[in-house]
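The complex appears here minus one protein chain, its other protein chains still in place.
Note that the chains take the letters A and B in the order they are written out, and that residue 1 is the start of every chain.
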Amino acid sequence: MSDATTLDRPREAHRDTPQRPTAVVTGIGVAAPNGLGARAWWDAVLRGENGIRPLTRFDATSYPVRLAGEVPGFVAEDHVRSRLLAQTDQVTRLNLAVAKEALDDAEVDPADLPAYAAGVVTASSAGGFEFGQRELQALWSRGGQHVSAYQSFAWFYAVNTGQISILHGLRGASGVLVTEQAGGLDAVAHARRQLRKGSSLVVTGGVDSALCPWGWVAHVAEGRMSTSNDPDRAFLPFSADADGYVPGEGGALLVLEDARSARDRGARVYGSIAGYAATFDPPPETGGSRLGAAAELALADAGLTPEEVDVVFADAAGERAADRAEAQAICALFGERGVPVTAPKTMTGRLSAGGSSLDLAAALFSLRDQVIPPTTGTDRPADDCPLDLVTGAPRTGVRLRTALVLARGRGGFNAAAVVRA
Amino acid sequence: MTRFEITDLTALLRESAGADEGVDLDGEITDVPFDDLGYDSLALLQTTGLIERQWEVVLDEEAVSEARTPGQYLEVVNQALNARAAV
């Protein structure tokens, strides 16, 4: 074949659409501030239950911000065996619990798959930060000999992928991406890429946690968190009263499978990852947000038009300028109030790398149950955010076949994923 | 003279590396390979660090890495403690 033939084709045609295996989701695991386990979380989301509360993990009284989304009732000993407890941070323990839930939900035993058919791709944002803080304290207060033998990997960004791979014997292509809050989508897209390269199953997504003083000061020092101490009024994306975000811990891991191998083993399918794209914002002075471009490219990747999108799960920054930019991107694509938009993350806070994969889980459950979960906190969108925001109660009676999930990571990262039933 | 006993070792192993389900650390384990007890090189490195700090002793790296059983490991620790006592 001559290379010259590839030159003049339009961009979309670069992708070999017909031959691509479809990536389908066959298992979902969740840890969220308003519910541990996918079912508990989804029930709470539909009830509009808020998981944002005063911090209990450490004494936060000296900080101007004291609210967060902590995963409730997580007893590490119930999920992680003793030998692993000593060498793992909270973030890894959560990841191990959620990965097991996802694999159990998919009713798959990776040992039944060919040797290198299954891998792990996770998003991370800060690694095992509480573990790291303990070891930094040991180093600085007592000396280098007091640093743990586990520090060399327990805190680093690759730890969750590594530990999940080891625990479940997943020897296929694996990876770790860091793009702050966009990570959950980027990881799933990378997993889909591995399916195209020949893998048949990938455990993927993001579950994050850094609710320790060391993680907290990084947020506080930047000064972009909401300073409200009313859990129901602190995180108000798209509201005229939006005043910053509330951080949380948790996220979701998905079992993503090649459609054919899922079908061959008779797996139940939640839906497919039909489209994806990522873009990066130019500096504010030289151009606007490229979130809209990511959404357009993701739709093109899925071979769909905006009219075919039934619901949008917004990034929902909770900061005025960023909310406006996202509303503009959505309106440019769908028109003002042209598509139902929701942000169930108002009930969890922003979960770093976990937030956008949790939104994917929400989108998949929405399509399954034909219900759009509500945005809580925000009563109505600001005038400069002319969105059909689903507030107050879940919306039913809308036919839901396709969802668009948007995510942005601090520093200019945009990602968009299209999910189909 | 101070002796490092098997109970000292099992306590430190539990503290620094946990314990595998189905392994009875309080049973007769002196000659059971660490592998069979569920402990890898990292677990032993972590335990060695703890012993060195708590017992204020420096263990021979090569000898530690070659100890395959709790019995052999106790010997390394006690040799170091004896050497220290002799100084």
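What we mean here is this: a contact is a pair of C-beta atoms (placed from the backbone, for glycine too) under 8 Å apart; a residue touches a chain by one contact, two chains touch by 3 or more.
Note that contacts and distances are computed from a predicted model.
Undergrad: One chain isn't displayed here; going by UniProt, is it "Glycine--tRNA ligase alpha subunit", "ABC transporter permease", "Polar amino acid transport system ATP-binding protein" or "Beta-ACP synthase"?
TA: "Beta-ACP synthase"
Undergrad: Considering the whole complex, which of A:D43, A:D109, A:E222 or A:E307 touches the chain not shown?
TA: Reading the full complex, the residue touching the unseen chain is A:E222.
Undergrad: Just name the one of A:E135, A:E326 or A:D388 that touches the chain not displayed here.
TA: Of all options in A:E135, A:E326 or A:D388, contact with the hidden chain holds for A:E135.
Undergrad: Can you work out which residue in A:S124, A:S239, A:T342 or A:T391 touches the chain that's missing from view?
TA: Considering all chains, including the one not shown, the answer is A:S124.
Undergrad: Applying the definition given at the start, please give the residues of chain B touching the unseen chain.
TA: Touch set of chain B with respect to the missing chain: 40-42, 45-46, 49, 61.
Undergrad: Using the touch rule from the top, list residues of chain A that touch the missing partner.
TA: Counting over the whole complex, chain A touches the hidden chain at residues 1-4, 6-7, 11, 14-15, 58-59, 62-63, 87, 115-116, 119-120, 124-127, 129, 133, 135-145, 147-149, 151-153, 156-159, 161-163, 165-166, 168-180, 183, 186, 190, 193, 196-197, 210, 213-223, 277-283, 290, 293, 352, 409-413.
Keep this in mind: only the chains that are shown with their structure count from here on.
Undergrad: As a quick test, compute the distance in whole Å between the mean CA positions of chain A and chain B.
TA: 43
Undergrad: In their shared complex, at which residues does chain B touch chain A?
TA: 15-21, 38, 42-43, 45-46, 49, 52-53
Undergrad: Please give the residue numbers of chain A that touch chain B in the complex, ascending.
TA: Residues in contact with chain B: 81-87, 145-146, 148-150.
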